[in-house]
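Have a look at the structure below before the remarks.
Shown here: the complex without one of its protein chains, the others still in place.
Take a look at chain A:
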Amino acid sequence: MMDKMIFGRYIPAESPLHRMDPRSKLILVFAFVCVVFIANNAITYGILVVYTLFMVLSSKVPLHFLFGGLKLVFWLVLFTLILHLFFTKEGEIIFQWGWVTIYEEGLKKGIFISLRFFLLILMTSLLTLTTTPIEITDGIEILLDPLKRIKFPVHELALMMSISLRFIPTLMQETDKIMKAQTARGVEFSGGPVKERIKAIIPLLIPLFIGSFKRAEELAIAMEARGYRGGEGRTRYRQLRWGLVDTLMLLLLVVIAVALFFFRS
């Protein structure tokens, strides 16, 4: 029932993006989030779209799968577009019908902002689609390493993240299972009046919570039983390697950023 979700999901494949070091991917996505805001006209957004498409294609994630999974996001983007269309009242009027007036600026801003939003989601999804959760947390832990000096609990944070990421699929499976069990007991999760559907959440959420608490406790015990005592002096099983692709990819983004500065109005 939750087959189509792609957030936080990893798709194994052989691609340059998959081979990249998680550190460089994290830096790349973070930098991209900043770079997106440089764009402010058609040319600059055009460059960004081309760049994002290039990244999507080089990730080798099946396109229909990627866009199918982003269906929900499409609606959100459409919603922002419509908001901008109706509520920005600047520039020349380009369309008028009854009480509906659409201004030039509204259309422009609407398209740009929804495009920005969409590109951001696409790139961040690419990160999780091409990087295993464990790699991401490894990357974050190492990138945040300097913060240890000011007593920031980097290791604990990374551990929390890897545990929650690790349990997303488990939780999904469990949700699916409980949904099926309650469906068999006459609950309708899809279809039926909205009021009924909201009520249907309770028989789903309570078993999920109880299961999670139980699992958390078991996990804590299992970890202690195996001698876990925090990050102090802990060595790494997975070593990260910075390669040529990483440097090239970062350079490409720098080039894009420079180009954006050059072409922005």
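The rule is short, and it goes like this: a residue touches a chain if its C-beta (ideal position, glycine included) is under 8 Å from a C-beta of that chain, and two chains touch if they have at least 3 such contacts; residues count from 1.
Just so we're on the same page, contacts and distances are computed from a predicted model.
J.: Looking at UniProt, which of "Iron-sulfur cluster assembly scaffold protein IscU", "Cytochrome bo(3) ubiquinol oxidase subunit 3", "Energy-coupling factor transporter ATP-binding protein EcfA2" or "Cobalt transport protein CbiM" names the chain we cannot see?
T.: The chain we cannot see is, by its UniProt record, "Energy-coupling factor transporter ATP-binding protein EcfA2".
J.: Hey, which of A:71, A:180, A:234 or A:264 is the one touching the hidden chain?
T.: Result: among the candidates, A:180 touches the missing chain.
J.: For a quick check of understanding: of A:11, A:240 or A:257, which residue touches the chain that isn't displayed?
T.: A:11
J.: Of the residues A:33, A:57, A:147 or A:210, which one touches the chain left out of the display?
T.: Answer from the full complex: A:210 touches the omitted chain.
J.: Taking the full complex into account, what residues of chain A touch the chain not shown?
T.: Touch set of chain A with respect to the missing chain: 3-4, 11, 62, 64-65, 68, 174, 177-178, 180-188, 202-203, 206-207, 210-211.
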